[in-house]
Every structure is written in C-alpha cells, then in structure tokens.
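Note that one protein chain is taken out, while the other chains of the complex remain in position.
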Amino acid sequence: MLNKLKNTVLDSQIKKSIFRVGIPNTDRKRVLIVLGNVFLHLHPTKVRTSGVKLRYTWCAGGLSFFLFLVLTLTGVLLMFYYRPTVEGAYVDMLDIRSQVPFGIMRELHRWSAHAMVIMVMVHMFRVFMTGSYKPPREFNWAIGVILLVLTFLLSFTGYLLPWDQLAIWAITVGSNMAKATPLMGAGGPFADFLQIGGVPLVHPGDDARFMLIGAKELGGTTLLRFYVLHCVGIPLIAAVLMAVHFWRIRKDGGISGPL
Amino acid sequence: MEHAAAGHGVLFEAFKEVANILATPWLSFSLTTIGLLLMLRFRRYVFNWWIGILAIAIESGVIIWGMKDPNFSLIVGKPDNVPITAMLFISTFVLWLAMTQAVNNDRRVEQKLPPDEKETSNQKTWVWPDLLYIEFIALIICSIVLILWAIYLRAPLEQPANPAATPNPSKAPWYFLGLQEMLVYYDPWYAGVVLPSIIVVGLMAIPYIDTNPKGGGYFTFAERKFSIGIFLFGYLALWVFMIITGTFLRGPGWNFFGPFEYWDPHKIVALNNVNLSDYVWVKWFQWIYQKTHIEWFNQGLPQVRNAIPQLLPPDPTSIRLFLVEVGHAIKREFAGILFLAFYFLALPGILAKTILKKFYEQLDLARYSVLVMLFLTMFTLPLKMVLRWTMTLKYFVDTPWIKF
Partner (left out) sequence: MAELKFVGADKPQLGQPLSPREEAVRRLKAKGFLDPAGQPMPRRQFLVSLALAWATFAAALGGGLTALFAFMVPRVDFTRVDVFKVGPPTNFAPNTVDESFKAAHRMWVVNHDSRIFAIQSVCTHLGCTPNWMDGERKFKCPCHGSGYTIDGINFEGPAPFPMRRYEVTLADDGQIVVNEGRLFFWEKGEFDDPRAFVAV
C-alpha cells in the first residue's frame, strides 16, 4: 500500500515534469542535473579538483554571493515596513525592532552587510595571493574591483537609512568629500575658475555634492536618493556585473587553479 | 571620570601602559611595517602551525584580558565594532593561511616539484555532488553564524538625526575609516576623491602591470616577492592598520587615544601644523639670516592673495592679477614645488636605475610609468603621515587654489 503510494508519487507526471533526471547515481545523470537546472547551471558539470579544496579557495567568493542573496531577501522584507522620509525612517526602525514578529530582520541585514564587506575583501586577498588575476583572468579581476567598490557603496548608502546620528554624520563626511571634487565640487580646487562673466558655473546649488544629496544640506531628498540607490540602482548594476563575473570565471579557465 | 583600576594588579597596569605606548601612531605604524618586513624575511620560521596558533592566542588573550579594563571594553564591545574585532582575527588567519601554503609551495618548487595545487588541478571533480555539498555546508554554517549574531547583538541605533550636534567622535562606516584616517593627513580633494580613484584604477591595473608569468593560480611568495610585498604593505599597513587605528584609537576630537585610555573630550593635543613654506621662510631662512645677515633672508613668509582669473570672457586684468599671484605662490612654495617635482618627475628615473631596475628592463615604458606612478602615489600617504608625526607638517604646497 505504502509502496504503491510511493511509486505513484515518484512516477507521477507532476514529479517527472519538475525533476527531469532521477537520482543522480550515474555520470550521465550528474551531467544532466547540472545542465538542466538554471541555478546549478552557474557551474560547469565538472570542475578542477583543486577548485573544490577549501584551503585553496576559502569559499570566499561563493559566500560573498550568498551574503548578497541574504541581503536581497532581508532587504526586500525590510522594505515592507520602511519609509524613506525624515519623519518616518527613524520611527520605522524602532517599529521593525519592537512591533514586527521576528524582529531581527534589521540585525540580519546589517550584520550580513558587514560580513559581505569582509568576505569580498577576503576573496580579493585570496585571489591576489594566488595570482589568480594573471592572464587570461585580467578582465575578471577588473570586474571584481568594481564589484568591491559597489559593495562599499551599497553598504554606505544603506548606512544613512536609519536616519540616526550615526547615519547622518557618516554621510555628512562622505558627501562633503564630493564637494571637494576638483572642478566639479563647489569647494574643490579650481571650481572657482569655472565662471562666465563672474557667474559661477559650479556652486553649492549645482555641483557634485548637490547631485548626490539632492539639496544643499542633508535632508529628505538625500534620504530618498540614497534609498533608491541602495534598493534599486546599485544592486542592479552589481547583479549585472556579478553575472559577467561568474560567466567569465568559467570562460577564463574555471575556478582558480594553476593553468 | 577616573575608572579606578584598583584590584587588577600591577601586571595588568603595566600591560595597559605598554599597550598604550605601543599604540602611538608613529610607533605602531613603524612596528607594523617592520613586523611585516621581518615576517616576510623569516617566513619559513613564522608560517607554521605553532606560530599561527600562538598569534591567534596572543590576540585573543590581549582582547579577553583587556576587556577587564572599562575603557577598552567600551570600545571593543560596541556592536558596530564587532566586525572589526572579527576582521583582526580574520586578517591574521587569512594571512597565515595564504603564507603557509606559499612557503610550502616555494619549498616544493625548490625541490623541483610542482606546486601543491598542480597535483589536483589536472583532475576533474563532479559538481554534483562534490562541489555542491561543500557549498551547501558553507551556506548552512554562514546562515547559523548570521542568525546567532543577529539574535545576540542588536544593530546599533543612536539618537534621531540632529544636524546641530555632531557626536564626538563621529565616524564613517568602519570600512571607510582608512579613508577618514587619510583625511587627517591630506585635503579632501586628494584623500577623499583623487586618491581613492587612483586606488581603484590602480587595483584594476594590477594584472596589466604585473607581467610576471610565474605564480598564476597558486600560492607562492618566492616567485612574486615584489608584488606580494607591496600588496601586503598596502593591505595590512595602509588599509587594515588604518581601519583599526580609526576604530579603536581615535577618540573625541579625532584625537589619538591608547586602547586603555579614557576618552577625555578635553584632552589637550598640540596640533599646530606647519607648512613646508613656514619652515623654509620663517625658520630656516631666519637661521641663515642670523648667520649671514643677508637682508633677503629676512623678508618672512611672502603673502599670496586668492585671485581668481576670469577666463570666460577673457578678462586681461584679472588674468594678469592671477598670474602675479601665481608668481608669488611659486616663490613662497618653491621648496614644496621642487620637492614634488623631484618626487614625481625625478624619482621615477632614479628608481629605474636602482631598486626598480629589474622592472624598468622588463616592462615597456607605458607599463613602467604606470607602475612607478602608482608606487609613488601609494607612498605619498606614509610619507605625509611620517612627516606629520615628526615635524607636524601640514602642506608641502599651500596655494589659495590647491593644497597638497
């Protein structure tokens, strides 16, 4: 009876439509299961044996990606409760902590962000120390450097969102650096030289900092801008570059190992 | 608020005192740099199991013992500082992990064996299940760590934002504290904009400059001494060290505090920084005047006014005024200008004949130029740091238009 039920389930059209390949107990099936699944297809069907040894790779790149996924998930959940306004942001932080069941979502998000920054740095360290940027992997290293910068920017834009003292002063310092951009920031070297008949072209109301924070002083516009960059802008760019990064790993000779 | 440390014993007091002294910027930076050099020089004896365990044990010991001190535990125990404490261990561990394998591979290469990785790099392994189960376990461990971390440590939330009151001290996110530390030594346009851009571009340029065909895809030190040495200096001394300084040792007023020192917002620190031109015109020329009584040396610091030329439409008067002031600025800052010209124009040539000779001969001119410029730009930071600590130097060149 039980056996019959088991066979019915395992042989059902539903099961077979989802899992094309049975239990991967032959080499053929091991190939098919990786090729047939869009997520596993990130990997080739076989990799260098040295590539799966933890002491060579430290799994740092994989964990960075995993942390990115965790951050996406927890970030989307936080978006249900968070309002990017001067009045709402701080209150919502308190509510997420005390009024929402499983009130550790913000903690998960913040600590994952810290962990991701560390993991990306460790990954870069490992790649350098094994010389894995050498030909033919030069271009992928460059992509990786941009991804490192994007990781910093993601974390930095997220830092403002709680709208507490920690947030605004970190962003004050950060955004004032934009003001010092040569030629493009109102306080930067040679910005005064850009003027037509005494009318300045670069001034606090129209410079790199203004573009970043949307006003002359940090405020609601800044919060909204950073929110959009944090939740949509930078993650999109990062996701596209990650796709390139992963694809090039395969095309440039597979997971790190002597070529 | 004197936190009486009574009852902890003389040994603990001595330990705190020594730690506070060792943490002084010039001393800790020198120690880090020298330590790094010694470590690489004696890598065969340093990178083994015993020293690795000992290093982690000493680090844990210092932190655990130090937690008895209220000032120390206050800083280290801050939730946002936990990742940095973790990074201290992780940096030590990954350095050890990488260098141990590098030393091992170098030994194998000496014995005419292929590097360790080569043994298995020609074999293939099934992704399903061999790679996937490693990934699966890594994900589970990572998730557990994150969940426990999230349960036991609350994410920091301070007072609501208030533009009129800056917390003292006020810090950037921890991974930018290296940047914030650079801002102490250079103006924002350089430390905040130009230098980070150069760092990013420089990192991206590494594979195109490093033409050494050896050491691709496996741990090694002997085959890539220069590139790894420079990278470790940049990574450990100019990045990790600066983050740790910025996090643990910078207190109110961005003043420097030892790890066991009370963060006194009224600590008096003389930060009277002096420009190179002040040294030249006020100090050194005065000294020459005292000796020689040549009147020219007694003129004091020349004045430079901030003249802005009107370029569009061109206004000859304002442009002439501007050029006159540029002349004054060149006169006042001649020492700094000569120094920078020497540093960025003459040094590449000198280095090409001396310590970078090998690279000058191996690389084409474009690659060598990029390499030497990145190299010199990187060393502007320790250069200015050392000069700030030793002679409170503020600017090499201080003009109204640009300061460096």
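Labels for the chains are A and B, by order of writing; each one numbers its residues from 1.
By definition in this document, contacts are C-beta pairs under 8 Å (C-beta built on N, C-alpha and C of every residue); 3 or more make two chains touch, one makes a residue touch a chain.
Predicted, not measured: the structure shown is a model, and the values here were computed from it.
Here one chain is not drawn; of B:I21, B:A165, B:I294 or B:L338, the residue touching it is B:A165.
Only one of B:R305, B:R320 or B:K357 touches the absent chain when the whole complex is considered: B:R305.
Within the whole complex, the absent chain has one touching residue among A:M93, A:V173 or A:I255, and that is A:V173.
By the touch rule set out above, chain B reaches the unshown chain at residues 163-170, 180, 183-185, 187-188, 192, 252-255, 266, 268-273, 305-306, 400, 403.
Interface with the hidden chain, as seen from chain A, comprises residues 169, 172-173, 175-177, 179, 187, 205-206, 210-211, 214-217, 219, 221.
As a working rule, only the chains that are shown with their structure count from here on.
Work out the mean CA point of chain A and of chain B, and you get 25 Å between them.
If you check the complex, the residues on chain B that touch chain A are 80, 82-83, 86-87, 90, 94, 97-99, 101-102, 114-115, 117-132, 134-135, 138-139, 142-143, 145-147, 149-151, 153-163, 165-167, 170-176, 180, 187-189, 192-194, 200, 203-204, 206-208, 210, 212-220, 224, 228, 231, 235, 308-313, 401-403. Considering their complex, residues 24, 27, 30, 33-34, 40, 43-56, 58-59, 62-63, 66-67, 70, 86, 90, 93-94, 97, 104, 106-112, 114-115, 117-118, 121-122, 125-126, 128-135, 137-138, 141-142, 145-146, 148-149, 152, 155-156, 159, 162-170, 172-174, 176-182, 185, 187-190, 192-193, 195-198, 217-218, 256-259 of chain A touch chain B.
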